[in-house]
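Of the protein chains in this complex, one is absent; all others appear in place.
And now, chain A:
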Amino acid sequence: MDYLDHLEAEAIYILREVAGQFENPALLFSGGKDSITLVHLAKKAFRPGKFPFPLVHIDTGHNFPETIEFRDWLVEQLGEKLIVGLVQESIDQGKAIEQKGKNASRNPLQTVTLLDTIEKYGFDACIGGARRDEEKARAKERIFSVRDEFGQWDPKRQRPELWNILNGKIHKGENVRVFPISNWTELDVWNYIKRENIALPSIYFSHERDVVLRNGQWMAAAPFLQIDGEDIVEHKSVRFRTVGDMTCTAAVDSVATELDDIIEEIKASTVSERGARMDDKVSEAAMEERKKQGYF
């Protein structure tokens, strides 16, 4: 079997195991390429039936407008249910406290809203698009990754996963994070998007926009970014290799307007995808620490 067929078959198998083993699952949808790929795989797993889960978007309020536009278009096309958890609501309720200063980001606040949303709807499994090749803590993640009642990941108490047998048994209050594309690399995702002709938000492709230099990386000059006289703002041809919220996702110089250009660009790249994520640069164990708190 071709490697993309193999990865696809494995991901569909995992999605169907979620449907079969859990009462109330959800698919975490960020509007990024990985979760868009998950939606495509869910279609292959369950059509012509409906998805046995809603899509859940944790919206920081600082998303790229293009992402939100794409999300709404996709949901409309699918005819599936979308639930949106708003970080702004968590802030208004005093559950999350906004960071201050120039490098403020709502990225860490997502965890609060995510855990609240899981509790509010009683989700017992949340499917996410994380991949093991992204980051070294994620390389240790199980496909069915159990979180305790407080949403915490305990890397030392993970269940062994043998063959393709997935143990989704949990106690009430716990939930499982499920990662169907664990074994995919960034390049696999792009090759698959090309093969399957999957639509993506426009920001993945090269475009011109105002960008501001922060810690050596070009960030989109968003209205909620504090920009002052000391900042260097330029108008450049860029694209986004990974799409989180606007405060933590850096642009890369690019003239890639087609999928083929993007694939060539990634093959030639000498930095990893997460290299453009400010949230991973905080410390050596930044991702591991966030995951322990409940981040996906």
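Quick note on the criterion: a residue touches a chain if its C-beta (ideal position, glycine included) is under 8 Å from a C-beta of that chain, and two chains touch if they have at least 3 such contacts; residues count from 1.
Following the convention adopted for this analysis, contacts and distances are computed from a predicted model.
Enquirer: One chain isn't displayed here; going by UniProt, is it "sulfate adenylyltransferase", "Formate dehydrogenase subunit alpha", "Sugar-binding protein" or "Urea ABC transporter permease subunit UrtC"?
Expert: "sulfate adenylyltransferase"
Enquirer: Determine which one of A:F46, A:Y121 or A:F205 touches the chain that has been left out.
Expert: Answering carefully, the residue with contact to the hidden chain is A:F46.
Enquirer: Tell me which of A:N24, A:Q88, A:N103 or A:Q158 is the one touching the absent chain.
Expert: Answer from the full complex: A:Q158 touches the omitted chain.
Enquirer: Over the whole complex, note the residues of chain A touching the chain we left out.
Expert: The missing chain touches chain A at positions 1-3, 5-10, 12-13, 16-17, 19-20, 43-50, 52, 132-133, 135-140, 155-156, 158-165, 167, 169-171, 182-183, 185, 187-188, 269-272, 275, 284-285, 288.
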